[in-house]
Structures are given as C-alpha cells and as structure tokens.
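I have placed the structure first, in the form of structure tokens, so that the comments after it can refer back to it.
The complex is shown incomplete by one protein chain, all other protein chains being positioned as in the whole.
Going in written order, the chains are labelled A and B, and every chain counts its residues from 1.
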Amino acid sequence: MGNKLYHGAAWYPELWDASVIEQDIALMKQAGINVVRIGEFAWSNMEPTEGKIDLGFFVKMVNLLHENGIETVMCTPTPTPPIWFTHGHPERMYVNDQRQVMGHGSRQHACTNHPYFREKAALITEHIARANGRLPGVIGWQIDNEFKAHVSECMCATCLTQWHQWLEARYETTQKLNEAWGTQIWSEYYHSFEQVPQPGPAPFLHNSSLSTMYQRFSMEKIAQFSDEQAAIIRRFSDAPITHNSSVAFSVDNERLFRELDFASFDTYATYDNPANYLLNNDLWRNFKSGRDYWIMETSPSHAASLASYAKPHPNGYLKAEAVAAYALGAEAFCYWLWRQQRAGCEQPHGSVISTWGKPTVGFPNVLEVEQARQEIEATILATRPTQAEVAMTYSDVSKAFLKTEPHQGLNHRGLTTDFYERILNTGIHRDVVPEGGDLTGYKLLFTPFLPYISADLIQRAAAFVAVGGVWVVGPLSGGRTEEHTMHTKAALGDLEQLAGVETVYTFPMDGSNSIGSAFDIAAPLSLWSSVFEPKEAVAVGTVTSGLTPGLAFLTEKSHGKGKIVMLGSMPAGDEGEEMLNRLIVHYADAAGVSLRTDVTIGTIVAPRHGADCDIWVVVNMDGAGGSVTLPQDGFDPNTRAIYRAGRLEIGRYEHKVIQFHR
Amino acid sequence: MGNKLYHGAAWYPELWDASVIEQDIALMKQAGINVVRIGEFAWSNMEPTEGKIDLGFFVKMVNLLHENGIETVMCTPTPTPPIWFTHGHPERMYVNDQRQVMGHGSRQHACTNHPYFREKAALITEHIARANGRLPGVIGWQIDNEFKAHVSECMCATCLTQWHQWLEARYETTQKLNEAWGTQIWSEYYHSFEQVPQPGPAPFLHNSSLSTMYQRFSMEKIAQFSDEQAAIIRRFSDAPITHNSSVAFSVDNERLFRELDFASFDTYATYDNPANYLLNNDLWRNFKSGRDYWIMETSPSHAASLASYAKPHPNGYLKAEAVAAYALGAEAFCYWLWRQQRAGCEQPHGSVISTWGKPTVGFPNVLEVEQARQEIEATILATRPTQAEVAMTYSDVSKAFLKTEPHQGLNHRGLTTDFYERILNTGIHRDVVPEGGDLTGYKLLFTPFLPYISADLIQRAAAFVAVGGVWVVGPLSGGRTEEHTMHTKAALGDLEQLAGVETVYTFPMDGSNSIGSAFDIAAPLSLWSSVFEPKEAVAVGTVTSGLTPGLAFLTEKSHGKGKIVMLGSMPAGDEGEEMLNRLIVHYADAAGVSLRTDVTIGTIVAPRHGADCDIWVVVNMDGAGGSVTLPQDGFDPNTRAIYRAGRLEIGRYEHKVIQFHR
Partner (left out) sequence: MGNKLYHGAAWYPELWDASVIEQDIALMKQAGINVVRIGEFAWSNMEPTEGKIDLGFFVKMVNLLHENGIETVMCTPTPTPPIWFTHGHPERMYVNDQRQVMGHGSRQHACTNHPYFREKAALITEHIARANGRLPGVIGWQIDNEFKAHVSECMCATCLTQWHQWLEARYETTQKLNEAWGTQIWSEYYHSFEQVPQPGPAPFLHNSSLSTMYQRFSMEKIAQFSDEQAAIIRRFSDAPITHNSSVAFSVDNERLFRELDFASFDTYATYDNPANYLLNNDLWRNFKSGRDYWIMETSPSHAASLASYAKPHPNGYLKAEAVAAYALGAEAFCYWLWRQQRAGCEQPHGSVISTWGKPTVGFPNVLEVEQARQEIEATILATRPTQAEVAMTYSDVSKAFLKTEPHQGLNHRGLTTDFYERILNTGIHRDVVPEGGDLTGYKLLFTPFLPYISADLIQRAAAFVAVGGVWVVGPLSGGRTEEHTMHTKAALGDLEQLAGVETVYTFPMDGSNSIGSAFDIAAPLSLWSSVFEPKEAVAVGTVTSGLTPGLAFLTEKSHGKGKIVMLGSMPAGDEGEEMLNRLIVHYADAAGVSLRTDVTIGTIVAPRHGADCDIWVVVNMDGAGGSVTLPQDGFDPNTRAIYRAGRLEIGRYEHKVIQFHR
C-alpha cells in the first residue's frame, strides 16, 4: 500500500466455477481493477464441516490474482458462521430486543460474544492468516464485514452474563451503579449485578442509563472482537488491517479503528445526496490520522436487495465520486460487487459484471473511473490532503444517546449530515473529527448534537480555545452526563462556567412559537433547547418571542485568545438555514479561517499540497455544473494547460486538477 | 380536606439528598405549594430487600412537610415492585397480547393479579398505612399510580386461571357462556371453563364476546385490587382515598371510584385542545357526586419522556387551567412533578424546579396559579358548582366495546371528546355523567357511542324522560347486547319500542353517498348507522339520498312529559357539524334548558352558587380572548368592582369572577 491509487471490487470466486474465474480476471484487467477483496462470507467453503479447514482455494485465488497483477485484501469470514455452528444451537444465535432468536440463513445471525463463536472465529482466522499472511498478493486485511449492520445489541443469555461482568468492571459495586443511574427511581434498584436486566420488552421505556450503557457495552464488545481478530492476524502477517464500517451501524467507529491499521467504509448514498457521501470522506480521513482511508464498498450504479432498490447513478456520477474520494484522502475506491450475485438475497444489487459475464449498466462508469484514476494518480501520490481549519465533532456515543433519547424521532445521522452540509455549502474546507480526535491545527470547531460532552473533550476544547480557537457548542449538546442522566449543578454542567453562561431554562421549543434573532435575521427556534443568561458571555442571539423573550439562545465568551460560543437552540426553516449559514461564516471569519473557496454549491474543492505546490481538485457533484474562483493562475499538472485567475466553469460531473505554485 | 384549595406537586424525596430536600421545601413555600404527593414508586426504598420494611424516611418526610405547613397525599408504591419480587420470576410478570413477558425496569411490569403480588402489595400497604395513617400531615391517600396506563389486559397464566374463575362466577355453566357468546360459530364451543382462551395471537379476530369480556374481567380485577388496598388503608387511617386515573387508561373508572372516597385524574392535554382538558373536569366532578375532585397530575409546561415531548404551554395557559378547574369543582391542582427527574426515562418532562434547583420555564406560571388561587379561594369555598341541566353519558364499558369493535379505526376518546366539544361550544353548562350516574336534576341527556346500553340505563333514562327529560340516543348506540352480540328481536333491542321506531336497516354509511336532512340543513351521513321507520315516533331527520331514501335517521317520540330522540347516524363535514349544533340547541330549548351563557367559543363560564348568590367564573381558554354577555349587573367579590349587564370582554387567558345577587 501507499504507492498507488487502488481501484477495486469485492469478489466471490467460491461461488463460481473455474471458467468464470478465468473470465473474471480477464475482465478485471480490462476494467482496471488492481485490488480485490475476498473471503468475507466464505467460512463454509473454508471449513465445510467443523474442524476440517482447507484454505487451498483462497491461497490459489490470491496467487492467481497476483500473477495477474491484482492485489488482494483478505477477509475473515466471521459474519456468516456455517450451519455446523448454528444448527441445533439456538443459544449461539443473536437475540433481538423482542427476544426473537435468529435462525440460520442470513448473516450476523450468531451472537459475536458467545465463547464458542469466539473460539471458532479465532481458529478460522488463525488458519486464514497462517495460510495467506505472507503471500505476496495480500496487501491488507479486512476483519469480518460491516459489524452490526443488520443487528444492534444482542439480548442472549451469554450477553446477559457478559453485561454483568462489564458492569462490574465499570462500576465495581452495585451501589455505585445505583447511584450513577439513579435506580431508586421506579424501584429499579439492584442488589447484585446479576439482577441488572437487558433492555428487553417492558411496558414503557427503560431507564436511560440502562439503554445507553447496554449500547456502549455492545459497542465495546464488538470492538474487542475486532481487536482479538487483528491480534491473531498480526502473528502471521505484516499487512495492514481494517474493517469496512459505516456511520449507519451500531458500532463506535472511533473505538473500533483504534486497534486497526487503516480506516475504511462502505457507502451507498444516492446521487442526489452528495453531502452524505462527502461527510464519510471527511470523517474517515480522521479515524487514522495521516493514513489514507479506503472506500471498501460502493455500488457502480445502485444498491438493491430482493426487497428494495435505490435510484441508479446517472452516468458520470461514479467518476465524480471516485475523484472526490481520491482527492479527499482515499487510497482506494472499491465496488460491491464485481459479479452480480446469482443467488441469495442481493441478486438485483448493482455490480461491474452481470451473472452472465457481461458489462452492467455501471460498467462504462467504471471505465471512466479508471481513466480518471490514471490521470490523477501521480498528482495525488505527490501530495497530501491539506489540513482543514474547520472541524465538526463526530460521536458514535452520541448516536447511542440519541437512540435512547430521540426526543421526537431525532436521527443522529440526519442531524449530523445536515449540519455538515451547512459547512460544506459555505465552501470551507473541513474535517469531521471523532470526539477524541486531536484538535491541533484547527481554528474553528463545531460540536453539535453531543448530548454528553466528555470532560476530556471539554478540557481539550478549552485548551484549543485558549490558544485562539473558536468552539461552537450545540445545539442539543452538553445536557447529559456520561451516565445519561441530568446534571445537578447546572443544566449543562461544568460547561456553563467555561462558556460564561447560566442556562435559565431547558425545554422543547417546537410548537412554542419561539423566535430568535441573530446576525440580523429572525428565525423560529426548535428542538430541545437551552436558553441562557449571559454571565461572562455576551448574547449574540436573543429570543424575541415565545416563552422566554429576552434570554439568549446564542452566546459568545472570550477565553484566552479564542472564543466559546454556545448555540442553545436550533434555528429552523429557511430563515434558520440562513442564520446558521451566517453563523458559520461569521465564526470562520472571526477565527481567521482562510481555507475557503468561492465555489458554487454542488461543486467541491479538495485542497492538497505537495513539497512545493498546492493543488485543488475541483469536482462537480450535483450534475448541474458550477464554477469556482481561482485566486491566482494555476495549471493542469498533466497537460500543463493554464487556468487563469478568476472564474472557472466546471461541467456536469466534471473534475479539474489545478496546480498552483506556492 | 374541604377547607382550602390545594396547590400541589408530586415529590420524590427518596431520590435526593438532605440538602436538596431542604431546598425543595423552601422553594415549595415560595411557590405556594400546600400539598405534595409522595411515595408511589418508592417500594424499593421502603422494602429494599424482601420483608425488611422501613417507613422511617417517609414518616420523616410527612412530618417535615407538616412542620412547614405542607400537607401530604400518601401513596402506595405498587406500580413498581422491586427487583427482589421480579428477578428470576417471569411467572409474576405482565404478559402482553403478543405473549411477550415483561422484564424489570419500567413500571406496571408485574401482573397485578398474581397472588404473591397481592400478598406483598397488601403487606407493604399495611406497613405504610400503619406508619403514616394517623400522622397529622397525611390528608389523603392515593392507591398505586395510573392503573393500566402502560398496559392493558395481562395474558399470564395466573390471569388465565382467574379468567376461568371469573367466567364461572358470571356464567355458572359453559352452556350458558356458549349460548351467550354464540360459540357454535367457528367451532369455538367450550366444554369447560378451563378451555376458554385468552384473546392472544390468532390468525384473525377473536369472538367479540371473548374480547370484550376479557377486558371487563381485567377492569374488574384491577378495581378489586384497588378495593383491597383501600380496605387495608382504612384500618389505619381516616383520610380519604383516591386513585389518579384517566379516560385514556384501560380501566372502568366508574367501577374503580365506587369504593374510593374521592376522584382524581391526571391530564396532559396540550393547550390547543382545551375541550380535552375541560371534559375531564366535567366528568370527574361526577364520579363522586357532591365531593370535589382533584387534578392529581398536570405539567406546569409540557409532558415529555426520552421518546417524545409535547408542545409547552404558552404563558398564561396554566393559570387558566387552574382557575377553570377550581371553578368547575376541583379542590386541588397538582403538578407532575416538583423537581425534574435526574435519571430514568422522564428527564425531559416539565417540572416546577429543575434538577439543578432553579425555576423552570413553567415556574412563573406556577406563581400565577398561586396568585389566582389565593384570589378566588374564599369565593370558591363559599360556593358549589351549579347543577348542570344537560348531561352526556360516559362509559368505559363502551370504550371496551369499541376496542373490540372499532368498525373503522374508531377511537372512543376522540368520538367522546368531539361530541362533548359540540355541547361545550353552545355555551351550555354541562355534566359528563358515568352511565350509572344519577339523572336527577337534568333536563337533557345525550347518550352517544354506547354500543351497549344497559337495561338499567334504559329504565332510568325512561323514568327521566317520563318526568320531562329529553333523551338523545346515538349515534352508534344500542346495537349490541351486554355480551357484545347482536340483538335478535330488533336491531336496537328493547330500545326500539321505547323510542317508537323500527330500525329498518343497519349498515355503514361511509362511502354510500347518504345525505340526511334535519333542522333545515342537509349533511352527509357517516359511521355505522341505523335507519328508522317511525312507528309511534316522528321523523325529524330524513335520509334524502343514498341507499335508503325516505327513511329516518333522526326521530322523536313523546314519552310521559319528555321525549326520546333517536340519532341513528353521524352527520359529517361542516354541514354535519352545523346540524349537530342545531340539534343540541333545539333539544336544549325543547327541554327548557336555561343554564346557557352567551359566551364566545374558546371562553367558558363555570357557574357556581352560594347561600345567597350566584357566581360565574369566566375563563378564556384558547388564548384568543373572547366575551360573554352578562344578563344583569354583577361585581367582583374581591374588589367589589361593578360589571355592568351586557357584553364583557375577556382577555387572553384572562379570568373574571363575577358575583350576582340572586
């Protein structure tokens, strides 16, 4: 890795015969595929009966690919334990929150915490690693596949026991747990850890702490499984390890990637939602800082299963995606899947080649990607993504909090994507950083939708502010403790003192006819809100009508060389969007953000820099074309054609690489 | 009780430490709180391990409150049995109609019919009653909390056995049950009571009799539990006993309150639905006739849980609610809850004081309530609600019938509230009376949406009519027997003869393009309908198009000095609303109803009378202001300011107390 741009696909040679395999490899070469991912569901092929493990087929495949100039990401097949593992063993299966026990026949049907699962998973992974670990074709590893994509928290008996152990490790005594969770409420009070239930069927909602902590337990457990698997592989291979994850899954990605070597994600955003796609790139770049990420799965045309299908990409969009990814820091752009499934439940899913071995509707777009990849490869490899000055905090822990407490159907992903899109649309180059991510290098940090902000983040953000940063906190941030309870000293806990405000009231603003005024615009206020009395802060946005006129919903306090900005409520409607736009721009200016381009909405600029140059990769993502203003003359590093300073038009899904002398 | 107006709140001192308790009491005094409700979820505090009961904390709290001039409604904590009761005992838990067994961690998770639950509930209640029964601070009792708010009919094995016993007591032999329920249909026929199932999972609907009777069994059982608990308390206390109920719960409120001393309810209607709020007041006044009711729970601002929140009240609305309640016969207006929950699943719920001990957004409104309470207390205590002349029948048994037979998604609460609102909007003072309620004093009775009208009600209503009353029956009333079967002599059984009609057809009018004409207006007809051939009656409303032109949907028959009016169908749309308005006004006039005020919609007049005066409490409930016509000069009993006869303006959420010399 590290010396080329990868263009890849997921491949399932175990499902086809030799002639198809031969045809596939020939076609891959034609399409410019230089890496494939194999093996992630093939456990029954590798170990058809318990204990009889034979990796011969996959070793052969890796070598065959290698001989043909195609490298391999080798996978572990643990999402699909074979029938010998599952049949007659309901106690090994995943149990959902309605207490339904899963059967064999889909994937993620086993409980990943069951000791026998762990034992057999370790064994098969050890065999795979041993057999493939030193093969020259293997350049990387993927553990399992899309952890917790179809399932979330398992409620089986094994998990119950481990939950109790996890709680004991966390709280030491039930007394501490009872105090932390406030279990005197509704007589939930526990006398032993064995009594703490899983959040299964109940007449009404469970205690928020129980619900949130069970999610955190589950997130930690799946990450530990990943850690275990990685440790086994490392004994036999030096190739870097990843997992193909997503913001949509019930995992804590930051924790998960902590013990992995590089980050990768799967994405099936439709073409009419490029912000969704771009957020992933701007986020995954930051799970393993300084190391390029992979797009491990995306469809050449459309996602589908027996039960649904997405809109196919218009011609041209796939190439725009690929160029944007490479420019934003991706080392690989890979398809799911190479050859359309003949059987199973994903037959209608988009692919590169059909079941009958012909190009699909996506194929011409794959060729376009390959052509673009070749054009930009040298330039991309010679440069690195430029450090963003603006960041938005991303938290899968908050995702758990919002699942427990959705207030009114709130969805973490939607809230986060919408907020990200507002920054994107200003033309500011940005990072989405995990909550534990390093804040060095940023000038402006947004932390919206974190009901719980850790003391660690507050401390690091305060330090960031002290040296000149601007930290915008909210909306919906800071009102809950780590245990998913309320603060008792102040609505937002220690944050208030730092922000120089007193939260006078918290309440739901929806339907309350509350209007707020800031940046010379008035907008309805919405969502669960905090309204402030500025103490050492000043009011920047004031509530002008509703229940709390005169109080502030937006405040600003200088702290060291920087500022802490509290956004207590969510401006809504068209005016609200405009207010948020002005807010972002205002604080970007205040923070001295310079990495902002005058680019039309729907087109992006990915800035990179090399030893002695800066480049911009400009890509039209919305199919409507657009333009960007060049601050100085530049040129195309391939053709050496000159781009003059000033307005530059970008066609439908077009991209341009523009190099500037520094 | 009986000598002041109460202003109260639910308080959970067991969840907080001593300093918070001290702060709470100080703040209560500041807010004018003179009563608190305590203990209803505190079983684990009172009996942390089985059999170790210690009421010391609550005795101390009652005394502490008393010392501070605050009285106590003491509760029994049976909605939340502790972990020692539930852990490892699925057989003691509530089972829903999908056969899911509830776990620990919410409330109402136990089966209230389980003998061991009853035993332990009796024991804890006896201890509480013994410890607190004679304390000077305890002025009343509340049994449990919101029976059947989160659950309805339990389907556990215990309930199955008791169901069989209940059936045997009711029917004596299976032969009688089989005949009553018509179980030859679909080969349901039972040979022993043990064979009668609970209405659990089935491929299609259950027999209506089974479904309805299982609900009645459940309603009777929970009432018996209440009776048992009340009997225990009475052994140790003379303070009156209530339960905080609602029309929304799966209980028969009339039966439930029969053995209790005073009535109370919980209400969380939003500000834009004042009819919903007012119906409760006009109904609860009549569960314990002649004795003031309590509003045991309402939010100072908004209801909420982790999963949802309601719109908060606009400023001013809370005071309007409180004044309306006191004027309509409430002795108490109490909040849920005093101090915002720190933990659990109701942290976002509106409260008087926040978790951090500060006023909430509702607090200024609480102060307004207290000021109003003080202003009107003397006048209210010196008078009684004036007897209404118009009544609407309310039946929780009908609620069960409509749950079994919703026809087309019909909802008992919605139908009832809408019909009530039509009466409300005429300005007529009204009662909502339980179906077994005394009809003395009324001139006009509406009985809509009672699929089953008991022989007792028919007999009493006939007597009411005989002495001059007007009884309007329908829509949707009378077509079912007590066993939830069809009549076989006539569509509406014996009612037809009394009403002097023959029901020619019954069928669903929706989508049949049926138009009815009455009171000089034509309107679409809807819902399951009966159309009549008048025999001794006369047609007042006639079907003019659709399947049955020429037949009557509205008839009138003189009986003694009064009239029986049959309304066979539901007029719909704007014209239907107007027709119903004219119908109400017409029969109010015909019945000689005089207690009607010329008040704008959205403003109410609560008439009261004292030894030598009449008063009106006028309250604007919709926030739009309004006006009322005073028939004579009156004055403010506090300020002695004169109100001249004629039009009087009432401001947004304003109230005025107007005294008239008789």
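The definition used in the following text is that a residue touches a chain if its C-beta (ideal position, glycine included) is under 8 Å from a C-beta of that chain, and two chains touch if they have at least 3 such contacts.
Please read these numbers as outputs of a predicted model, since none were measured by experiment.
Undergrad: Given the contact definition stated above, which residue among A:Ser44, A:Thr161, A:Gln224 or A:Asn513 touches the chain not shown here?
TA: A:Ser44
Undergrad: Per the definition of touch given earlier, which of A:Gly2, A:Gly69 or A:Gly105 contacts the omitted chain?
TA: Of these options, the touching residue for the absent chain is A:Gly105.
Undergrad: Which listed residue (A:Gly8, A:Pro82, A:Gly133 or A:Gly427) would be found touching the missing chain in the intact complex?
TA: In the full complex, the listed residue that touches the missing chain is A:Pro82.
Undergrad: Where the complex has a chain not shown, which of B:Gln224, B:Ser308, B:Thr506 or B:Thr544 is the residue touching it?
TA: Checking the options B:Gln224, B:Ser308, B:Thr506 or B:Thr544, the one contacting the hidden chain is B:Thr506.
Undergrad: Considering the whole complex, not just the chains shown, which residues of chain A touch the missing one?
TA: Touch set of chain A with respect to the missing chain: 12, 14-15, 41-45, 48-49, 77, 80-84, 87, 94, 96, 100-109, 150-151, 301-302, 304-312, 314-315, 340-345, 347-348, 350, 354-358, 360-361.
Undergrad: Hey, which chain B residues sit against the chain that's not shown?
TA: So the residues of chain B touching the unseen chain are 98-99, 181-191, 194-195, 197-211, 404-408, 483, 485-491, 504-508, 510-513, 528, 547-548.
Criterion: only the chains that are shown with their structure count from here on.
Undergrad: With centres defined as the mean C-alpha position, give me the chain A-chain B separation in Å.
TA: 49
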